[in-house]
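First up is the structure itself, then whatever we jot down about it.
Of the protein chains in this complex, one is absent; all others appear in place.
Letters A, B and C mark the chains as written, and numbering starts fresh at 1 in each.
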Amino acid sequence: MNGDFSAVFFVLAIVAALVSLKVRDLLAAAALLSLFSFVVALLYVSLGAVDVGFNEAVLGAGVTGILLVIAIFNTCRRSQDRQHRGSRGSALGRLVAMLGLVGVGAVLLWAMAGLPDFGDPVAPAARHLSDRMIEGAYHDAHTPNIVTVMIADYRSFDTLGEGIVVFTAGLACFLLLRSERRRDEDGPGT
Amino acid sequence: MTLESPVQIAFLAAGGVAHESARLVPNASDLPALILVPLIVGVFLVPLLGLLRRRLAYVTTLLILATYAALALTGLRTVLDGSAIHYRMAGWTPPLGIELALDPLSAFVMVTIAVIGLLVTIYAGAAVRRETPEREVAFFALMVVMLLGLSGMVMTADLFNLYVFFEVSSLSGYALMAVGHRKAVVSAYRYLLLGTIGASFYLLGVGFLYVLTGSLNMADVAARLGDLAGNPALSVSLVFMVLGLGLKMALFPLHIWLPDAYTYASSTSTAIIAPVMTKVSAYVLIRMLYFVYGADWSLSELGVGPVVAWLAMGGVVWGSVMALAQQDAKRMLAYSSVAQVGYIGLGLATGHPLALTGAILHILNHAMMKSTLFLVTGSVELSGGSRRLGDWKGLGRRMPLTFVGFTLAALAMVGIPPTSGFFSKWYLALGLADSGQWALLVLLILSGLLTAGYFFRVLERVYAREPREGAVQPAGEATAAMNLPVIALGAGTLLLGLFNAWFVGRVIAQALPAGLNLPGVS
Amino acid sequence: METVTHFESLRPLWAVLVSLLAIPLILLSGERRPNLRESWTLLAAFVKAGLVWSLLPDVLDGRVAVTSLGTIVPGVELALRVDTLGLVFGLVASTLWVLTSFYSIGYVRGAGEHKQTRYFASFALCLSSTIGIAFAANLVTFLIFFELLSLATYPLVIHKETPKAIDAARKYLSYVLPAGLMLVLAIVMTATISSQQGLDFVPGGFLERTDASAPLLRWLFLFYILGVGVKAGIMPLHSWLPAAMAAPTPVSALLHAVAVVKAGVFGVLRVTGYVFGPELLQEIGVWTALAWAAGITLTVASLLAMRQDNLKRRLAYSTVGHLSYIVLGAALLSLASWKGAILHLIFHATMKITLFFCAGAIYVRTHRENISEMVGIGRQMPVTMAAFAIGSLGLAGVPGINGWISKWNLAAGTLQADEPVFLMLLVLSGVLNAAYFFPIVHQAFFRSSDEYPRFGEASPLMVVPLALTAVVSLVLGLVPNLGAHAWDLASKAAVAVIGGGS
Partner (left out) sequence: MEWLHLLVRHWAYALTVLLILIGLHGMLLKRNLLKKLIGMNIFQGAIILFFIVHAYKDGASVPIWSKALGEHAERYMNPVPHGLMLTAIVVSVATTGVALALLSLIHKRYGTLEEDELLTALRADREEV
């Protein structure tokens, strides 16, 4: 795999993200978000994370996109993205938010000096746990895909949690959307 | 592959239970997993039985939480000698696999969650049916899910696993927060956005830690941090942890989601979420600061301690002042939560064993007080009253039992001895004094006045005023099932206060991180 | 110095608990069975007084009863210990509660007060806290009961639930709660700097010069005085007290003339004598500040008292002044001044409660509160007004009544401490006392008014207690050592704190 090749996907992803936040047609924005996810999925693959890439393509680009589109059809298509009408509180809020963004960016860039180089094969993360998994996975589980061994065996508890998260989302939607149906039967809310 | 783990765990649980019945003694080494089993089973069992008969959901939840509470108490008793039980999920040694750790601190928080969860559930039987009609099954199931998520967060010794359970509890929390008042959906949405930022910041912090150490197990990470002290990336990881957890625990000024969310959610939602959700985040922060990063480096050397301490104090003052200005009981309590979380933040940021003791004690303490108070607002509303404090005049005579609980909890909030509220502040104050933080000490003491201001205002109305014409008044006393938890929790604050020395000596002294020892406790 | 032995006993604990246990019984009896309810109060009052009195022989023999209830915070026990000073306060409060209980019954029934159950329950809680304060063995125990007392008094101040009462209650809280917090602050600081672990009260003080720098100790002393000084009515912290006169008169009589304010004064004695101790106070030099605060308070309060037309308010200002006598005695740190202070703690209680009882009796009979409306009342309520005369003469320091003895000792104390200026203030204040009390007595007996219908005395439930306290004041003035051995107790406590020599 060639890491430098992924630079292209990076740039594409950034463009897709920016445009998706910019456009006022929400449907287009949703489509662009799907595109973003898809590009990111390609990026994952180009970085050697095939499983994550597939997952992102299916869930990120696919499921999220579809959910968004359904939601948009149920609500409204246009985003006004209007500049707020200058209430002082919200102007202050924007200022604080901007400052927060700048702060987060600065802090993250400052961290750069302490991080191992991109692609460094002897970085701590590349050695400790990683080595033990790569060397032990096939031996332990007789499955060639190390990531599969990891999520299904070494860290199966995470996967249980993941299952519960999905289940929770289902329950949450049930709790929320069911209520609305009842309200409709009662008559439209004001 | 998703199915494999529940099966594994169920198998494990069956094994554990069989073992137990054979020897009539719980097998202590299985306890960490065993405690979670009822909740994991409950997540699936509650909706399943609920589909059969709606009422079964409530009963099942009650049984499951009772089992959970019993197990959590057993767990606490087992580790009170200061030991810790480590359980390897699926049998893999950490850091390869995920480890659950039951030590005095996690057992203590677990018991807090369990007890509050159980008592609120007793209350919820009637309340949920009224507040979220026809959706009790989902409501109770989500409640169990949330408690599972929180318990997972408390027990896991793995940084990423903690994130997963973080999200489990958050997602169910968002949903629970969205039922209630019509406006609740909007506040829940805001909560979701900010909560996601919080969780993601935490994840980012984990990312940095992983990149620097190559490990995810807390103990392992802590051991491998040794020579990284000067690394900016390590500092940044801590910053994001504090920001992320600060958001979830509503540390000032990251509390902005809280007042609306607590005000508009249904009374049961608030009563279950307000006491435990922010506290568990505080607990995780304690874990990170003291057990992973090490307090010497994180609080003192990096200077996070003073910053968080002063922000927390800012939260105490701001929350109290805002609470003073509220006319809506729930909103007042919500702001008071901001203030009370400030006390916890203050204690954990000071780095002094006594202050940390105060913070840990306040976790339980505030959980009890706040759930009592929110339950009382719920009782008033469900009995036909209003949340407007102006309409609370004369309620003391109309709902005498309910307001016994309220009064006890309010006095504890103000910090009148011998309620527990006094003692958590006492330890905080001792810690601040001993570490020479005079300014914070004086502010801490004076903040009690603000709290007194908004609670005595209510007590005066409740007991010494006549209801005005046309006030929305409750029909009468709440039901026994609603009053039982209220009184039990209110009395709990008194008992915890009277026996705080025992409690601190037996439980919290064991829960303190190594190197921090309480003076006067052997 | 004689030897002191300690012995375990549950009597101090029962003395605290007995009125606490009466509360559920009072609540259960409720408004529907007032006689049963009141019998609980009376029973508790008698048992409590009996328990406290039973400790008197022990204390006189130098044996100190101790009850330990286990650790309350690490290193500090929740413990009761009946030392001489504590017993003095306990005797005063518990004995007067018996009389006040009878009087209360007469008063609330006569005045037709509402929510009488809450009233009696709160009263019982107040008494438990007061005895707890008296017997507290260490600072933390003291603090717990001190705060409990603040809280328990609140329902009594707000009792009438009129706008005036509500305002008074707010004012009361806004004084005593910050004070309580100051006390917490002070105790936290003490726990941090002191080398003594248990924070136990020690005659002569347990703080030492080496514990902290002098400025810090001065701050600490200030926080203590702010903490206990509000209840002790030291100016400018006094103004809750006249406002609290909105409460029913028995409350004013027992709590705002005896229990609550004396708890404050008692706190001053504890802090000066048992926490700091005379030596340390001399060294850091704060005693003069306290003495001046007390000296100014007792003068100004007497002046203000003259301007009050409302009888209870006048008595309240008089109380403020007399509390400062005690504070002054404590601050002067001499043997005689301490003896005088402790004696005044007892004697002022008997005299002032008489005066309040009288004010209440007049109110119940005539519904008049203002002095200007009480012209000639002595002819209709002769017993009441005779008692009033005894009380006020005593407070003014007329020989033969017990106030004279304590004042004499205080005066001697100023000379022992070589501070004659305070003697001048004492004398001046005595004159002012006379100036604001005598006109009341004079106009009651020697001026007649035609506007009165016939009133007659109030119910015996009220008249007997007030006559009794007046007689007690008189008798103690002649034989101060009778019964409670007040003189011996005061001497013992003063010697313990100041030491026999100086």
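Annotations for the structure displayed:
Here, a contact is a pair of C-beta atoms (placed from the backbone, for glycine too) under 8 Å apart; a residue touches a chain by one contact, two chains touch by 3 or more.
Quantities reported herein were computed from a predicted structural model and do not represent experimental measurements.
All shown chains touched by the missing chain in the whole complex, by label: A, B. One chain of the complex is left out; on chain B, the residues touching it are 131, 160, 163-164, 167, 171, 174-175, 178, 180-183, 185-186, 188-189, 192-193, 196-197, 200, 203-204, 207, 210-211, 216, 266, 381, 386-387.
Although one chain is not drawn, its touching partners on chain A can still be listed: residues 1, 3, 6-7, 10-11, 13-14, 17-18, 20-21, 26, 29-30, 33, 36-37, 40, 43-44, 47-52, 55-56, 59-60, 63-64, 67-68, 70-72, 74-76, 79-82, 84-85, 94, 97-98, 100-101, 104-105, 108-109, 112-113, 115-121, 123, 125-127, 129-131, 133-135, 137-138, 144-147, 150-151, 154-155, 158-159, 161-162, 165-166, 168-169, 172-173, 176-177, 179-180, 183, 189-190.
Operating definition for what follows: only the chains that are shown with their structure count from here on.
A comparison of the B-C and A-B interfaces places the larger number of contacting C-beta pairs at A-B. Chain centres here are Cα means. That of chain A falls 70 Å from that of chain C. Chain A and chain B have centres, each the mean of its CA atoms, that are 28 Å apart.
For chain B, residues touching at least two other chains: there are none. Looking at the complex, you find that chain B touches chain C at residues 411, 414, 416-418, 422-423, 425-427, 429-430, 433-434, 441-442, 445-446, 448-449, 452, 456, 460, 463-466, 498, 500-502, 504-505, 518-521. Within the complex, the chain B residues that touch chain A are 1-6, 8-9, 40, 43-44, 47, 89-90, 92, 95-98, 132-135, 138-139, 141-142, 145, 148-149, 152, 156, 160-161, 164-165, 167-168, 171-172, 174-176, 178-179, 182, 185, 208, 210-216, 224, 228, 231-237, 239-240. Only residues 70-76, 143-144, 147-148, 151, 154-155, 158, 161, 165-166, 169-170, 173, 177-178, 181-182, 184-185, 188-189, 191-192, 197 of chain C touch chain B when the two sit together in their complex.
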